[in-house]
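Below is one structure, written out as C-alpha cells; comments come after it.
All protein chains but one are shown at their positions in the complex.
Per-chain numbering from 1; labels A and B assigned in written order.
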Amino acid sequence: MIFTLNAATVDVDAHPMKRLLDVLREECGLTGTKEGCGEGECGACTVLIDDAAVCACLVPFAQVRDARVTTIEGLGGDHPLQRAFAEEGGAQCGICTPGMIMAALPLGEKPSLRKVREGLAGNLCRCTGYEAIYRAVRKA
Amino acid sequence: MKGVIAGLEMREPSSLDEALSAMRNDPSLVPLAGCTDLYVALNFGTLESTRFLNLWSIDELRVIEKSNDALSIGALTTYKSIIQSKLVRKRLPMLISAAREIGGAQIHNRGTLGGNIANGSPAGDTLPVLAAADATVVMRSADAERRVPLTQFYTGYRKSVLRADELIVAVEIPSFSGKQWFRKVGTRAAQAISKVVMAAVRSPRPRIALGSVAPTVIRLPMTEGALEEGAPIQEAQRILMDEISPIDDMRSTEEYRRRVASNLLGRFWAETE
Partner (left out) sequence: MHASKIASPLAVGRNVPRKDSAEKVAGAAKYVDDLVFPGMLYGRTIRSTIPRGRIAATRLAFDQRGFVVADYRDIPGRNVVALIEDDQPFLAEREIRHTAEPILLLAHESRDLLLRAHVEIGYERENPVLDPESSPTAFKSLAIDKGEIEDGFSEADIIIEGEYRTGHQEHIYIETNGVIAVPQDGGITLLGSMQCPFYVHKALKSMLGWSDERIRVVQTETGGGFGGKEEYPSLIAGHAALLALKANRPVKIVYDRAEDMIATTKRHPAIVRHRTGVKRDGRLTAMDIDIVMDAGAYVTLSPVVLSRGAIHAAGPYRCDHVRVRGRAMMTNTPPNGAFRGFGAPQTQFAVEVHMERIAETLGIDPVKLRETNAFRPGDTTSTGQILGEDCSALDVLRRAVRRSGFRTRQRRYAGTNRGIGLALFYHGSGFTGGGEVRLASKASLGLTERGVQILVASTEIGQGTRTMHAQIVADALGVPFDDVYPVQPDTSNVPDSGPTVASRTCMVVGRILQQCAEEMKTRLGGMTPREFFAAHGPMIVTSEYEGPSGIKWDDSTYRGDAYSTYAWACDVAEVEINPDTFEVRPLKLTCVHDIGKAIHPVLVAGQIEGGTAQGIGYALIEQVVMREGSMANAQLTNYTIPTTLDTPPIDVVIVENPSRYGPHGAKGVGELPIDGPAPAIVNAVRSIGIDLREIPAVPEIVMKAIDLGKGKTDARHVPL
C-alpha cells in the first residue's frame, strides 16, 4: 500500500487492520511514536495524517492509503518546537515528548496559553505538570 | 494491546452504494470509520466481529447542509468539522459544545457523529443534543431509506433499530427556536467519559435530554410537561429524579447522578431565563 511517510512516498505491505502505530514501529522502523495506552487517551502515539493530529493506536493501516503521515522522525531533530522542548525542560522522561510535539505542531507559532492547553488536552504527561511544556510550545 | 489482527478481514468499498451492496450480501460486516471506539475494543481484546467494512473514504457521507428547512449532517462528519461548521454554529450550537468536550484534538479529528450514534453508549456526548433537538436518524440499505427519530432509535442498552444491512447515513435536525443549553459532567476536565450529560432547549415546551442516567439516552417528557404547564423548577426537579434510572458503576453513583441531573435542570432553567 502506498502512502507518504515523512515526505517520502513509501510502499508498505501490512494487514489493513493493523494499527498505524504498529506499522510505523515495526514495518517502518520508526520507534519515535510511542504506545502509552492503546485507548486514545494518552496521546503518546500522536502523528499527523494530512496535517491533523491523530492517535496512531486508533487508526487502521488501510485508512492512510494515499495520505500524508508525519511522525516525530519527520521533524529532523532541529525543528523550533524540538529545540524549545529541549531548552525549557519540556522533556523529562521523554516518553510523551514525541506525541506532545506532534500535537503541538498544528497549533502554529507562538499560540496563546489557552490554545495550548486546549490543543494538548489529549496528551498526558506524568512528569512535568505541563508547565514546562507550555513554556516550550509558546516559545516555538 | 490484546487484540489479534490476523484473522480479521476488511472490505474497502469506494462508494456508499458499494458499501450498501456489500452489507446486503454479507450482514456480518461491521462498518468502521474513525475507529475511536472500535479500536479501543480491539485493544482490550473485546472485539467480537472479525469482518469489517471501511467507510472512511466515503466522502459523500461528510456533507453538512440545509435540506429543506432541516440541518442535515452526514454520518462521517468528524467532531472537528462540526466545530468548524458555520451552519452548525448557527443552527445547533449545543452540538458544538458537545463536540468540543468529547475528547482531545486527536479524537476531534477522527471521531464521527454517525459513529457516536452507532456505538450507542448511554454516555455518548452528542446523543442528548440530538435527542433534545428532535433529530431524525437517516438509515439506508441497498433497497431503501428510512428515518427514525433519535428518541426511538435505541431499544435498550447499546441496542438500536439499525439493521445489519443498514448504515446510518445522516442526521436531520428540524428547525427550532429557543435557547440551547449543554453541560457535560465527566470524570475530569478533558478527555472524560460522562457521568451525567444534559442538553436542553428553552422553548414553550422545554426539551430536556440526558445521557448516562439510563440504559440509553433519554428525553424527559414528564419533566418537560410539568415545566410547560408552569410548574415551579423545584417540582420539575423532583419529577426528573423519578423519571431517570441511573446506576452505580465504576465512574459514579446512582445518587450522585440523580442529584447532579436535578441540579443541572435547575442551572439550565436559571441560565436560560
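Criterion: a contact is a pair of C-beta atoms (placed from the backbone, for glycine too) under 8 Å apart; a residue touches a chain by one contact, two chains touch by 3 or more.
Owing to the predicted nature of the structure, the values given are computational and were not obtained by experimental measurement.
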Touch residues of chain A, complete complex, unshown partner: 25, 30-39, 41-42, 44, 71-73, 75-77, 82-83, 85-98, 101, 116-118, 120-132
Contact set of chain B toward the excluded chain (per top definition): 1-7, 40, 43-45, 104, 183, 185, 187-193, 196, 250-253, 255-256, 259-260, 263-264, 266-267
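Just so it is clear, only the chains that are shown with their structure count from here on.
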Centroid distance [mean C-alpha coordinates] between chain B and chain A, Å: 28
Footprint of chain A on chain B - complex, ascending: 1, 5-6, 8, 10, 12, 32, 34-36, 39-40, 42-44, 52, 54, 56-57, 80, 103-107, 109-110, 189-191
Residues on chain A engaged by chain B in the complex (per definition of touch): 15-19, 35, 38-41, 43, 46, 49, 52-55, 57-60, 62-63, 65, 103, 106, 119-123
